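Quick one: structure below, then a few questions.
Of the protein chains in this complex, one is absent; all others appear in place.
By letter and in written order, the chains are A and B; residue numbering begins at 1 in each of them.
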Amino acid sequence: MSVAHEVDEEHEVHVHQEPTQFIWKYVFSTDHKVIGKQYYMLAVVAVVIGLTLSLMFRWHLATYDPQHMFLSPDTYLQVLTMHGTILVFMVLTTAPLGGFGNYFLPIQIGAVDMAFPRLNMLSFWLTLLSFITLLAAFFVPGGAPVSGWTGYPPLSAINSTTEGMGWGQTLWVGSIAIFCLASLVGAINFIVTTLDLRARGMTLLRMPLPCWAWFVTAVLALLSFAVLFAGGLLLILDRHLGTSFYIPAGVIFGAKELNHKGGSPLLYQHLFWFFGHPEVYIAILPGMGIVSHILATFSRKPIFGYKAMVYAIIAIGGIGFFVWGHHMFQSGMSPYVAVAFSLLTMTIGVPSAIKTFNWLGTLWMGNITCNSAMLFALGFVSLFVSGGISGIFLGQNAVDIYFHDTYFVVAHFHLIMGVAAMFSIAAGTYFWFPKMYGRFMNESLGKVHFWLTFVGVYSVFIPMHLMGLWGHPRRYSGMENAFLSNPFIPAMHNMVTAAAFVAVLAQLIFICNFFYSMFKGPVAPENPWNCTSLEWITTSPPKFDNFGGVEPVVNHDPYEYSVPGASKDYIMQTDPPEAAPAHAVGHD
Amino acid sequence: MSEATIQPTEHAAAPAPAAGHGHAPAPTGDVWGGGVRPYGAHSKKFGMWLFIVSDSITFAALLFAYSFVRMANLEWPTPFHAASILKSTTMTFVLLSSSLTMVLAVDRANKKQRDKASFWIMMTALGGLAFVVLHSWEWIELIHEWVQPAKAANGGVLPMMWGTFFAATGMHMLHVTAGVFYLVGLALQYKGGKFKPIDVEVAGLYWHFVDLVWMFVFPLIYLMSTKIE
Partner (left out) sequence: MQPLLMVVALFALVLGTVVPFIVRAHNMMPNLISVHGKVIDDQIVLTMYITGVIFSLAQIALAWMIWKYQSKGQKATYVHGNALVEWASIFGSGVLFVGLNLMGQGVWADMHLKDEPKGSTEIEVNGQQYKWYYRYPGNDGKFGERSPSLVDDTSQNYLGVDFENDKYAKDDVVEGTLRVPYGRDIVVLIRSRDVIHSFFVRELRVKQDAVPGLEIKIPFKIDHDGMLMFKLAGVAASTLDAKDDSGVNAVKAQFEEHGIAVDTSKAKIKVIETPKKRWELSTVEVSHYDAKKEWTVRYSIEEEIGELKVYKTTYESPCAELCGNGHYTMRGEMEVLSPEEYDAWAKKASEDAKSYH
């Protein structure tokens, strides 16, 4: 049959051998596992830089004295801006998706690699380029930008607005634009891989939840970064070609009217948050997937409401595109539109509530082991609840009048995005480290790491809600004014700073543990956690082609733990169909 | 299963010859057989579609920004006189014809005629090149004729109209230029026996997309700002 013949020729295979030279094997590798580790390492470097910056401004706030400031006001804002940008883009977007996603998505669905290995490599190198561009902003004349991670114009659009708005801001936009390209390429790869490369028997509803999360995250990235790219492009044009997309008429700087005319600062905010809200879910969805996976494994139970979890992920992703206006209630946007955005925002609480219920349901009647991975997963659930609760305040347009741009918002998004996502990364690391490096991480250090971090972050961010209630505006580098010099505030700043030091320094334990265990940790077997998904049927670490020449065939749902009548307390997805007693299979 | 099917490949769907190919074991029962491409699309084609989705969003955002500022600015200049419209119409024509040659290229590629296919790809690239040249020429003229005086009168600030004009057309030109490189590279290697018909088809997809974008840019940016005497 000629048609079949055609297709066959198309799929004629180029056999890729494992490269032997160092540079092709570890640097310019197209192997998804190497790229995943590269992403992960990039995130480790970024997190060290980003958290160091945060300690700098925390120290500044704790020791604040108008006569002897630790950071000058402009340095403060530069450090703040870079902290936010580095952590949001280079850590929370790269580690869970680029790092774990790259490494484990193909393995969990039974593929040998991503769909486009070379594009995959390109995506990593673009990300690295973007990171370097961003860091370069520190070293150009004028220094890093001061306009916050949101970079609102006109502040970010006009160099003369304030010191430090020169090349640093341009590099910042450039870095974001490169990052958009990298994410676009990466997203295409993830989507195609998930839909096209699943092993025999791996139906969509048999994918482990992290795969679903990575998939939906990639869809979000595909659609949202495109808009940020356009927004950034226009910002560059405003900055350097003298256009005025974001600059209205009659703006005055240096006591002089600028020539710009006709733009609107709100246009940028719409474009930014159309990206920005999906972006926060890009940061958290993979975490939700990873945590679900770990909770099921260490409760020895099927995930509670697998399908509901999948639909919740999809719903969060979908609704997430229609709520961006909740960042703009006070922006001067039409107040009618604000009402619509507010109502839509509240509906996103529903899938979030479902996820929480199902996590609790997964623990219910389980057989729970609290190792480091599980502790971080449990911590994630607690943090997600705490951070989601403040979302219920902020999502109400009337209530947000008071809270917008105060420390309350800072506390909200740090708990739910910053810290919860970090917890999922830590959980994933303790969980997958044996697979990635063939060795275990040290459990005792892991627990110390967990407890210092858990107590530390809550002690940082719960008080910040109070400061927000008190009316402390965010992004303030000093407290000269009467209100903030009230003794309550400096006391809180001191306490928060102390806790922040504990929480951040605790990460050193993690990093030491990580690198020590890479070489000296106890050797791990193939499936140390008795987990069911496909990454555990192969060697630790997996071979170049993942499954050592065997094509996995999937016969079971992903979380078949404690099946009554089965011989073990778990059934691997690839176990033969007979592994599960007939009555246990297939119901939901 | 042959050795090769489990190697990572540039071709996405190396493993598991899809169900229905004859030599693959038929999937059993209700267990889905794996390796089947959804929508019957090749991975590369699917990837290109995703790129197109994302890229059209970028263009949509740009055109949205354009409409936004245009609506916010009551006196919007309409500087394009007949000569300019003539030129841009020619450009449109050139670009459209290049889509046609691309169709031919894909057709020849599917008929396994490598030389002919690569010839038509080259023709397409030539069309793209002509477009870029015409467009740059026009840009230069416009800059002399309108932008420099306007800037001089305005203390160096590019008026809104020109800002959107250069943003939108520049972004499009960037796509055409990248496309020309893409096509030339493809044509040369395709002739030399590398790549598959599907690669030509994917390139075609890209090219038609770039054309399609122009069909939005042209009326929105040019025709709506025609000088009517």
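Here is the rule we go by: contacts are C-beta pairs under 8 Å (C-beta built on N, C-alpha and C of every residue); 3 or more make two chains touch, one makes a residue touch a chain.
Everything numeric here is computed off the predicted structure, so don't read it as measured data.
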item	value
Displayed partners of the chain not shown (whole complex)	A
Omitted-chain contact residue, chosen from A:A499, A:V563 or A:A579	A:V563
Sole contact to the chain not displayed, among A:V27, A:L205 or A:L360	A:L360
Residue among A:K301, A:K435, A:H449 or A:H493 that touches the chain left out of view	A:K301
Touching residue (missing chain; options A:M121, A:L135, A:L234 or A:V251)	A:V251
Those residues of subunit A which, in the complete complex, touch the missing chain	73-74, 77, 146-148, 152, 154-155, 161-164, 247-253, 255, 257, 263-266, 299-308, 330-332, 335-336, 338-339, 342-343, 345-347, 349-350, 353-354, 356-358, 360-361, 363-370, 375, 378, 381-382, 385-386, 389, 392-393, 395-399, 401-402, 404-406, 447, 451, 454-455, 458, 462, 465-466, 469-471, 473, 475-483, 485-488, 561-564, 569, 584, 587-588
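Rule of thumb we're sticking to: only the chains that are shown with their structure count from here on.
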item	value
Subunit B residues within the subunit A interface of the complex	1, 3-18, 21-22, 27, 31-35, 37-38, 42-44, 46-47, 50-51, 53-55, 57-59, 61-62, 65, 68-69, 72-73, 110, 151, 154-160, 162-164, 166-167, 171, 196-198
Touching residues (chain side subunit A, partner subunit B) in the complex	4, 6-16, 30-32, 110-113, 115-119, 184, 187-189, 191-193, 195-203, 222-223, 225-227, 229-231, 233-234, 237-238, 241-245, 258-264, 267, 271, 274, 544-545, 547, 549-551, 553-555
